[in-house]
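Remarks on the structure that follows.
Every protein chain except one is present and positioned as in the full complex.
Let's turn to subunit A:
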Amino acid sequence: MSFVTEESDMTLDCSLISNMEDSLEDPDVSNQSISDKALEMSEIPATPNLQTFHFDPEMFDREDESTEEAKREIKNVFSFLDRKNLKTTYSALMKELDIPSNYDNINSVQGINSITDTVLSTFEAQADKYSSRYSNLCQFINRSLETHRFELSRFLYPIFVHFYIYLIQEGNIQAAKSFFKQHYLSLDDFYRDDLRHLLSISQVEHLETSQYTLNFQREKFSIRISSQTEQLLMRYLHSETANPILNTLSNNVSIDLYDGPPRNVHDVSKHTGALMGETAPSVNRSKVLYGVPTDQNFLEFLEQEANEAEKKKKHKLLQNLSPHKKNKQVSIPNSPQPTRIPVPIKQEREIQSKEPLFRAWLQQAHLSATELPCICFYSFLNCYENVISISINPPGSLICVGFSDSKIRIWALTPLKLRSLKAPDLLADLPQTNEDCTFDQIIDESSTKEVQVLLGHTGPVFSTCFSPDSSLLISASEDGTVRLWSLHTFTQLVCYRGHVFPVWSVEFSPLGFYFASSSHDTTLRIWSTDQILPVRVLAGHYSDVDVCKFHPNGNYIASGSSDRTVRLWDVLDGKCVRIFTGHKGTVHTLAFSTDGKCLASAGRDNRVLVWDIPSGGMMVELKGHAGCVYSLAFSRDDNILASGGMDNCVKLWDMRLILNSSDSDRASYKFVIKSFYTKSSAINMLSFNFSNVLIAAGIYTN
C-alpha cells in the first residue's frame, strides 16, 4: 500500500536532512520537512526534476504557524541555493512560480529578503486566484438575465472540479479545501456524492488513484448551450486577463452550441446530472433498427391454430385469432433482418417449449388506465437481508434467487416441480436416436424437488437470468465470474472469467445463445454460450456499469451506469448508438417496451425516465417514488409501465397517455394510475408474464 512505502521514504528523509543541517550551519533550521528532503534530492540529477520539487508553503501555515516561519523557511531555501550555487534549480523554481528574475538577485541578504517576499506573495495570490475567479464567475452568472442564467450555471460544476484539481496539483491543499468550503454551495444537490469524494482528495497521488478525477482530467465535460449564451460567456471571459477559466474551458470542456433561444430551467435541469455532462443530440442521430420482428414460430403457431379452429368450426376462436394474424403479418418498419445477428438453428424442443407462451399470449388480458392488472407478489420469508437478486423465467414457472452467501436457489412455482435428468447409467439404456427418444423419457420423474441449490460462486450473487427456453441459467457475482448452469442437471456448465471486478448484472439475449454482463470494471461484455471468451467488449462508461438489458429484437443492448448515463449499443459492431443523460443518480434498472421503441430507466434518484429510442430524446420524467427504484416492467401491450423499489411500493404509470400526449402537455399531466404498497417488502423484481399478470417479488423484513 502506498502510504507504507511513504513511511520508509520518510526514515531516509530524516537522515538526509540531518546531513543537510550540518552543511547549512544554520541553527534556525529545525523543521525537518519533506520539501527540504526533496530539495536535497533535486541537487543530485543534473536537470532538476520539477515534479520532485514539491514546494508546499501550506505545509507551514497548516496548523496556525505564522507567516514569519514560512518566510524563514523560504529564506533558508534561497540561502541554501545561493551557498551551493544551484543556478539551474533556482531558475527552474522561478520558472515554475512564474516569477521573472535572474540569479544575481539573491547574491545579497537584501536580495534574498526581497525574493522571499515576492515568492510568498505569489503563493498567496495563486491560492486566491481560483477562488476570486470563481466568485466572479458566480456573480456574473447571478447578475445575468434569467434566460441565460440556468445554461450558464452548468459551467460551475466542471470549473469547480478543475480548480480544485489544479490547487491540489499545485500542492495547495489548504487553499483547495478552503476553496471547496467557500464555493460548494453554488453547485447542484445531486453532485453531493461526487463532491464528498472530491473533498477527500488531498494529495497529488490521490488524483491518479481516483477514477473520478482521472475522468475529469482525461475526458471533456460536455455542456449544451445556445449560441447566444456562449457569446455572453465569451465576452465576459475575454474581459478578464490570463483567465484560468478560459483555460479550463478550452482544455476540459466541450461546448455543444445550438441556435435558438436559451432553454429554461426545466429543460436544462431535465438533461443534466450525468458525470461528464449532457450529451449533444448530434451523438444520438444514428439510425437504430428498433422494430421487433414477429417470431416466425408464433406465426406458424397462429396458422396451425387457425386451421384447427376451421376444421372444428370454432368461430369464436377464429375471431380471437384474426386480429393477431392481421397484426403479425404486416412487416414491422425499422426492424432488422432476422439474420443480422447470427444465431444457431433452434432445436425442435426449444420451439415446442414456447407453445404455452403463445397460448398465454392469445389469452392476454387487455390493460389500460381503467383496466388494471392483477399483481401476484412473491415474498421471501426468513432470509434476513440475504437475498440480493431475484429473477423469473418467461412463462413464470421458475423463480431464481441469488444470495449474499454465494448460493443460488431455484424454486418451482408450478405443481410440476423441478425435475432433473436421469443418471448416466439409466440414460445409456435409452434409444440413441432423436426420433425414438422423447424428452420425457430422459427425465427422472422420481427426482422432483421444490427447491434446488446451486453452489459455485465465492461471493454475493448480484444477478441471475434464465435463458429464453428456461434450460439454462446465467449468474453474476462479486467474485468477478459469470457462471452458466444447466437447469436439466442443476450443475454448473461454464465459468466465464473476463471481468476482474464484481459483476453487477447479467442478461440473456431474447434470441438465446448470447448473453451480456456488466461490471465494476466499467465495461459491458457480450458472451456466447459456446465460447469462454467474450465476443464483444463494450467500453465507454466512465464508471461502473450497474445494469444491462437486451433490446427485444436482440440487436441492441442498453446499459445503465454509475456515471448517471444510459447507453444503447449495437451488438453487431459494438458501437454506442445512443447516450441518454438526465439521471441524477446511479441507474439500477432498465426496461424496453415490447414494441422496442421506448426504454425506461430508473435508479437512485427515485425517478423513472422514459426515452424515445428513434429520436434519442427524453419522453417523460416520472416522479413519485420515495426510494431507490430497483425494477421496471412494461406490460405486454405497452399500455402500462410498472415500477417498484425501496419504498415498498409498486406504481403503475399510464404509458398510453404518455405516448399520446404532446411534449408540452406532459409536464402538467399526472401519469401515475395507482400505487400498491406491500407490508414491509422492498420490490426487488417486476415482470409481466405473457397473460399480462404482473409478477412482483421481494424480501419480507420485519
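Here, contacts are C-beta pairs under 8 Å (C-beta built on N, C-alpha and C of every residue); 3 or more make two chains touch, one makes a residue touch a chain; residues count from 1.
Basically, contacts and distances are computed from a predicted model.
Asker: Using the UniProt record as the reference, specify the protein name of the hidden chain from among "POTRA domain-containing protein", "Protein rogdi homolog", "Transcription initiation factor TFIID subunit 6" or "Pyruvate dehydrogenase E1 component subunit beta".
Answerer: Its UniProt record gives the name "Transcription initiation factor TFIID subunit 6".
Asker: Touch as defined at the start, partner being the missing chain; which of A:A70, A:I141, A:A175 or A:I201 qualifies?
Answerer: Missing-chain contact among the listed residues: A:I201.
Asker: For a quick check of understanding: of A:F140, A:F298 or A:Y378, which residue touches the chain that isn't displayed?
Answerer: Among A:F140, A:F298 or A:Y378, only A:Y378 touches the chain that is not shown.
Asker: Since one chain isn't shown, list which residues of subunit A touch it in the complete complex.
Answerer: Residues of subunit A in touch with the missing chain: 1-4, 6-7, 10, 14, 32-34, 59, 62-63, 173, 180-181, 184, 192-193, 195-197, 199-203, 205-206, 209-210, 369-388, 399, 404, 409, 411, 413, 459-460, 462, 478, 501-502, 504, 520, 544, 546, 562, 586, 588, 604, 624, 628, 630, 646, 650, 654, 657, 668-670, 672-679, 682, 684, 694, 696, 699-700.
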